[in-house]
Each structure stands twice: as structure tokens, then as C-alpha cells.
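The other protein chains are all here in position, but one chain of the complex has been omitted.
Right after this comes chain A.
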Amino acid sequence: MAEPEAVGSGTGGSPEPGSGTGTSTGGWRRPHGPLQRYYGPSTAEATEAAPDPADINGPHFDPEVFLTKIRSECPLAQLLAREAELGREIRALDSDMQTLLYENYNKFISATDTIRKMKVDFRHMEAEMDDLAANMAAISSSSARVSAALQDRHRRGAQLAGVQALLRKLQSLVEVPGRLRLWAAPGAEPARALRCHARARAVLRHYRHLPSFRAIEDESRAIMADLAQRLRARLRDETLDPKELTECVEMLLQLEEPPEELCEEFLSHAGARLEAELAALEAELPPPAPPGAAATPPPASDILDFVDRGSSAFVGSLCLLAGSYRSLFEGRAGAGPGRLEAFAAALTARYFELLERRLALERGLGDTSLLVRALDRFHRRLRALLELLPAAGAEAGAALVARAARERVDRYLRALQTFFMGCLGDVRQALAAPRPPGKEGPGLPDLLATLAASVLGQLKAVLAYVQLFTAKDVAFASLPYFKGEFCVEAVREGLVVAFVRWLCRTARGFADGPAERGAPAAPPALLLLLARLCLDYEATTISYILTLTDEQFPPQDGARAVTPGPVLCAEARAAAQRLLDHYVQAQGAAVAQMLRKSVETRDWLSTVEPRNVRAVMKRVVEDITAIDVQVGQLFEEGVRRAQSSDSSRRAFSVYSSSRAPGRYAPSYTPSAPMDTHLLSNIQKLFSERIDIFSPVEFNKVSVLTGIIKISLKTLLECVRLRTLGRFGLQQVQVDGHYLQLYLWRFAADERVVQGLLDEVAASAAHRCLDPVPMEHSVVELICERG
């Protein structure tokens, strides 16, 4: 019994158990050492104490070593003391051992007694246990008996409880028709009736083979059918608002009405409402005008208002409808998947159509910001709808917005064109206005500046308006169309480029069209003005406009190829060239006409000796001077072929002295035609061929040269068609000299003037019956006097 203690009180570091005995003196402990060793030494002890054979208490005690050690170390007295001490210890140990033995023995005895006593007790207890078992058996048998007796009653009780519950249910079932009737009565709570019916329905259906149940079921069904009938009637009621409609349909669905049919009714009813809304919108629109009818009056409300009402009424209702449709018919067999979409698509298509018609009414330019806002609102509402109904025509809506924007841009283009035509009209008027004497009208440069500035200003204004379509706060501006195609296709190409092209075309039209087919010809000053305008466009304006456009409507990378500036510039330049050429031709033709008439109407045979330059020549010089002034207002001077300072004198001397004597010598007779032919041919060999109606350069000298060439060539051809007398020839001589005197300074190369006039004189001599030229000094005199 002490073993646990002995184990616990080992000398090693093992923890002390809580008993007090462990802390007793070493003497008490010593005998436990072997016991401890028996039970296995603690590892700690084994390692801690080095074997000391001299330790009398150690496990490795060796008496021999001990003795040897004592003997060798200690003096005798000590040895004796030691011996005595050992003897004392031995005695003490012996007595201890005896005590312990005795104690153990006592304990054995008492234990044996106890065991014996226990044996007796157990025997007694066994008998009692048997008793108990018998009793228990009795108890269980009697309990079984009792419960067997009670079982029947219990069952009946339970049965009765079941019957009662059933009866309660039955009662509620029996009450169903009454309640249903109550709730389903018109104006009552059909929803409760439905709930009630829903609960009862399954049971009724299950027990319908029982006559009484069937009666109930039939009755309730009749009631519900009645209710359904009423609900349906209500469904057809036009005044139902969407919420009621939804409720109504929901109830009908619960009544297990065929969803297909309901879906149909629901949609048709909702459709009727939406149609009504559309019709209300349509009522605002004037009836589609038959083609050719007079302009319809402007719509009563503005576009923003229209779109507002359209989106709040129609689109809102459609959203509501879509939502309730989803909740009602989602997952039901009858409602085909595409049904709502098709329905909505049809309606939105009509709505779009109406909106389109309304947009078409926006004839004037009106307020673009209003239009943009209206379109923006439309687009936003449409997006809301599209989240519900992805198939309701997203593309169509976006296309509608894009079309409206495009339409507006086109309209701006037309407005620009009209504006330009208006400006041109103003210019024409200013040109045609009779000038009060002494007061100069606005000069061509002023007119040009006004025209260019107002057109450019208008274009800028239009760009600013159009930019509203791509403003950041506008929802549809983020559509890919507005980011890419609109900027490039509509604005840059469709508006700016188209306008510039149109401008060039229109300008060209003044040159190409009228002279041909009898339309009123444009005044020459206008041609000149337009030529300058086109030239300015080519030089600066086009690149400026394009840069401006590209800044305001940045083109996307990889977008469609755009018309490059140089192409437009080339067009403008071609138009300018065409206009200027036409100007030259028109002015030349005017002067030429004058000369032709003067030559054709005169009888050159019977004319008198010339005393004066003919008036028409003075008029020609005046006209050409006027043209010179006109052109000088708009075009630079240009380069003249270098001449000596005294060019007129020199030319004059060439004209008179070196060639004239040979030609006009009195000895000249038709009998020697070879001379003149040879002379003129030799002269022509050295002169360049002159193209009469040839393109001119953009400067004053070139323009004037062109006009003079045309005029003089006409004079030449006309003179060749006439037959002249002596004085006729002399008159031509005088006229030619006069022209030479006044026209050389306008031409780029005075040799052209001189050459042509020489030919006129030579041809006149050819056509003369009596070619006696006038003395040159006389010619000079007459000219100077004139």
C-alpha cells in the first residue's frame, strides 16, 4: 500500500506527490531505495550520481572498497567512532524492520477478516437479488397486462382526435363555398377568395369521387368560375390601370386560367393602352401631308415637350408592362419567349415612327440644343427600357437618334448653302445697285471680305451647334456612331467637306452654266469675286476649316479615309481657275462683241477719210481700263515681261518705221502678193503662236492680257471678213494705232498686242481695194488729238 508513495518520493527530481510522508527524513527513505530500484530507477538518478562504491547508501556500494577507503583514510579514533556509528545504525534499522513487519502483519490479518466478512455478505445479497428479479418480472407482466387493457381505449382516443380534426377540416371545406361567395362577391376581396380556394382546391380535387365533396367542389368551382368570369370582364374593361390589370391577371392565373389566353388578353389590353398613348402622341402630329401639299403649320409643342411626354407616357408604360409581364408569365408554358419582345418591338417601332415623323416636322433649324436634349432624353429612357427588354429595338433607337442628328447636320448644310446664296445675292445686289454720283459703292475687296467673313462665321456657328451632339453630358454621344462615324462621315465629310465642295461647284456653276443656255449670266464682277474667294479658300480657308473641324470633332484612328485637304484645295483652285477663265472670256466677249458689231455694221467701202478715232475704240479702251481697275482690286499686279523704259516709243517706232513702209508703201499693189505673204510668214516664224482662249494666271496682268487678246483677235477676224476702201483701211490704221497706244500697258507682253494689231493692219490691207495707207505722222496726230 505504500508503494505509490515510495515511487513518488524518489530522490530524483521527479515531482513530489502531495503526501506528507515523502518529506520525512532520509532514514525513512533509505529502505525504499531497493524497492525503487526494483521498479526501475529514475533516469535522472542514474545519470546524476556517478557510481560511488564508497557510499554506503548508494546502489553501487562495495564493502571492500568502503573498508579499504575507511582504513586508508581515517585515523583509528575515527574508525572506532565509525564502527560505533555503524553499529548504532544497524540496530536502528533492525528495530525499524521489526516494527514494519509487525504493522504489515496486522494489516494482513485485518484484511483477511474483511474478506471473510464480505464473503458472508455477498451470499446474503445474492438471495435478495433473486428476489428482486422475481419481483421485477411480476411487475413487468402486470404492466403488460395493464397496457394491453388500455390500448384499445388509447386507439379510440386517437381515432376520435383524428376524426375531430377531419371534421374541422370538413367543416372548413363545407364553409368554403360560403366564404368564397362572400369574398368573391363583386367588390369584396377576391384575393382572399383566391387564397381560400387555393388551399381547398387540392383536397377537393383529391376527394372529388365522394359525392358530397364533389358538390362542394362544384359549387366552389362555380363560384370561382363566376369570379373568373367577372375578372375577365374586368380585364376587358378599358379603364383598368396597369396595376389593377396586373392584379387581375395574377388572380386569373391563380385560377388556373390558360396562361396563353391570359397572356394574349394581357398584352392586347396593355397594347390597347399603349396604342391609346401612341394615338395621343400621334394626334399632335399633323396628318402625313400628301406630297406637294403646302407646308404644314408648325407643331403646337416643341420637340422636347413631345419627347418628354412620349417617354413618360409610352416608354414608362411599356417598362411597367414589361416588368409585370415578366413577373406574371415568367416560366409559364403559355407565354412564348419571344412574345413580349415581338409585342414590344412592334409598339416601339410605331413609337419610333411617330417620333421620326415628329422629327421630320423640325423643319427649320430651331434650337439645336432643344433637339439634342430631346434626343438625349429619348435615348436615356430607351436605355431604361432596353434593360428590361433587350429586343425592343436598341439598334432602331440608336439609328433613330443617329438619323435625326444626321438629318440635322444635312439641314445645316442646306442652311449654310442658303446662307451663302443669300450672301451672294447681297453681293450681286451691291454690285448691281446704281451708284449715286460722287459716292463710291463698297469696293470689291470690302464685299469679298464681308462675304468670306460671314460665310466663315456661319460655318463656325454651325459647327458649334453640331458640336452639341457630341457634348460629354449627352448620353448618346457615347454611342460608337457619334464617336466615330458622326464626326467623320456626317460632320467632316457631310457638312464641312460637302459645303466646301458645294461652294466650289456653285462657283463653277456661274462659269459653266449660264452663258450656254440663255440663263441670266452672272455679272463679271461676281465671277471675279468668286474666283478670288475660291483662291483664298485654296490658300488658307480650307485648311483652317479642316483643322477647326478636326479639333472639334476628333476623328478616330483607323476611321474611314477622309477627303484630304489638298484634294479640296485642288478643287477650289480648279474652280477659281475656271471662274477667272470665264471672267476673261465673258469680258473679252463683251469687248469683242462691241468690236465685231462696229466692224460689221460699218460700210468700209464708202467711208470718209478718217479724222478721228472711232468712238467704239475709245469705249474699248475705257472698258478695258475699267476692267483693269476691277481686277486690280482683287488680284495682284503680276509680272510683266521686262521692257525698256521707253517701250511704247520703241514699239511704236517698230510699228511705223521698220515694217510699215514695206507694207503700206504706195507701190504696194495686189500684183505682188508674194511680198506680203512672205513678210507676214517670216514674221510669224519668229513670233510665238498665241492661244487666244487660254487659261490665265491669277494676276491682273494675265487677266488683262487674256481679255485684250480675245478682243484684238476678234477685230482681226472681223476685218478679214470685210472689204475695205482706202479710207476704210486708213480708219483701221488709226484705230489700231490708238489701241496700240493705250492697251500696251495692260498686257503682260506688249508684243502680243503689237503683233495682233499688225495683223489687223495687214489683213485690212489685204482686204483693201485701194491700199493707200495714211501718213504715220497724221495717224499719230489724230490719235493724240483723240
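The criterion applied here is as follows: a residue touches a chain if its C-beta (ideal position, glycine included) is under 8 Å from a C-beta of that chain, and two chains touch if they have at least 3 such contacts; residues count from 1.
Here, contacts and distances are computed from a predicted model.
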Complex member absent from the view - protein name from UniProt, among "TECT1 protein", "FAD-dependent oxidoreductase domain-containing protein 1", "Serine/threonine-protein phosphatase 2A 55 kDa regulatory subunit B" or "EIPR1 protein": "EIPR1 protein"
Given A:713, A:737, A:751 or A:776, the correct residue touching the omitted chain is A:713
Among listed residues A:259, A:725 or A:771, the absent chain is touched only by A:725
What residue numbers in chain A mark contact with the hidden partner chain? 515-518, 589, 605-606, 673, 677, 680-681, 684-685, 689, 691-694, 713, 717, 720, 722-723, 725, 763, 769
